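Encoded as structure tokens, the structure appears first; notes follow it.
As you look at this complex, bear in mind that one protein chain is not there, while each of the others sits in place.
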Amino acid sequence: MHLILFLLFAGFCLAGAINLLLQTHPINSALSLIVVMTSLAVLYLLLGAEFLAAAQIIVYSGAIMVLFVFVVMLLNAGREERTLGSRAARIVGLPAVVALLAVLATLILHIQGLGGAAISQGITTTEDLSRVLFHELLLPFEVTSVLILIAILGAVALARHGNGERPAAK
Amino acid sequence: MSFLHQEVPLAWYLLLSAALFSLGVVGFLLKRNLITVFMSIELMLNGVNLSFVTFAHQWHMHFLNTQSGPGADAVKGQIFVFFVMMVAAAEAAVGLAIIIAVFRARATLAVDRIDLMKL
Partner (left out) sequence: MQVSFLQFFLWSLLKVIVVTVVLLMAVAYTVLLERKLVGRIQNRWGPSRVGPFGLLQPLVDGAKNFLKEDLIPASVYKPLYLLAPLISLACALISIAVIPFGEPSAGPRHLDLFEISNVNIGLLVILGITSIGVYGIALAGWSSNNKYSLLGSLRSSAQLISYELALGLSLVGVVLRAGSLNLRVIVEQQAEKGIATWNIFGGLQFIAFFIYLMAAYAETNRAPFDLPEAESELTGGYHTEYSSMKFAMFFMAEYANMITVGCVATLLFLGGWTSPWGNLLGPVENNLVNALLSVFWFVAKVFCFLFLYVWVRGTLPRFRYDQLMNFGWRYLMPLAILNIVGTSLWLAYR
């Protein structure tokens, strides 16, 4: 059962990621990324991370990607122009990526003592997660909230900047 | 029913995460649209998140089997992913605001045309 679900959603993940690269219209790429993120949420669920699966859906698919789609709609971004791009990226970058993937794959296949995952095994409850988060890691958590506050202020400042000549508009 | 309890090696999850990360890098290098480039970065973040969750699961099973060491370590990988999500949300908000500002100034989203440091 776990195997079937894993293969299915890993397949969705990879297909979505490849589709993201192949599509030329940003909104199609955004939709493929949503497929990737939602299937990742299912994989998190398979690995027993309930809360993260929900957070993945709410934060990534439901908030961040909505922002992306919103911006694509707002700017009415058209099809991507096919240019060759930088030569350095093609000559050095792509072989480097292939090499990186090869190294990572060999490393992963050589790890000793890596277990397996089966259905309904090692489920982390939200209580366990929050106990550690709000006791041991309270300071990082609070710092994150400050970070988000700064990000909100920065986003507002950046978005208002272009409107300097028409202060009446929102 | 054997297929109900069949195990999937965690190495497969790690391979998937490596593949997603590499695809993200490829997209970052090849895509010519600012928004899509940004999406590739999100894809890389997601690939890394998957490996964090996988390792957290390994720790969790280790803890359940041996009952040794602090149990808190078993969930720290997941908490790290939680932090990555928060940072990604902040990053998306600021990044998209920058994209809107760039688009207002230059009326294009093609990365080849945005080659000056000032707007």
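In this document, chain identifiers A and B correspond to the written order of the chains, with residue numbering beginning at 1 in each.
The criterion applied here is as follows: contacts are C-beta pairs under 8 Å (C-beta built on N, C-alpha and C of every residue); 3 or more make two chains touch, one makes a residue touch a chain.
Keep in mind that what you see is a predicted model, and the values were worked out from it rather than measured.
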Sole residue of A:Ala54, A:Ala89, A:Ala105 or A:Ala159 that reaches the chain not shown, by the stated touch rule: A:Ala54
Among A:Ala63, A:Ala89, A:Ala105 or A:Leu137, the residue in touch with the chain that has been omitted: A:Ala63
Positions on subunit A where the hidden chain makes contact: 27, 31, 34, 38, 50-51, 54-55, 57-58, 61-63, 66-67, 69-70, 72-74, 125-126, 170
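As a working rule, only the chains that are shown with their structure count from here on.
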Inter-chain centre distance, subunit A versus subunit B - centres from mean C-alpha coordinates, in Å: 4
Contact footprint of subunit B on subunit A as seen in their complex: 1-4, 6, 10, 13-14, 17-18, 20-21, 26, 29-30, 33, 36-37, 40, 43-44, 46-49, 51-52, 55-56, 59-60, 63-64, 67-68, 71-72, 74-75, 77, 80-83, 85, 89-90, 93-94, 97-98, 100-101, 104-105, 108-109, 111, 114-119, 121-122, 124, 128-129, 131-133, 136-137, 140, 144, 147-148, 150-152, 154-156, 158-159, 161-162
Partner subunit A, residues of subunit B touching it in the complex: 3-16, 18-27, 29-33, 35-36, 38-40, 42-43, 46, 49-50, 53-54, 56-58, 60-62, 64, 71-72, 74-76, 78-79, 81-83, 85-94, 96-101, 103-105, 109-112
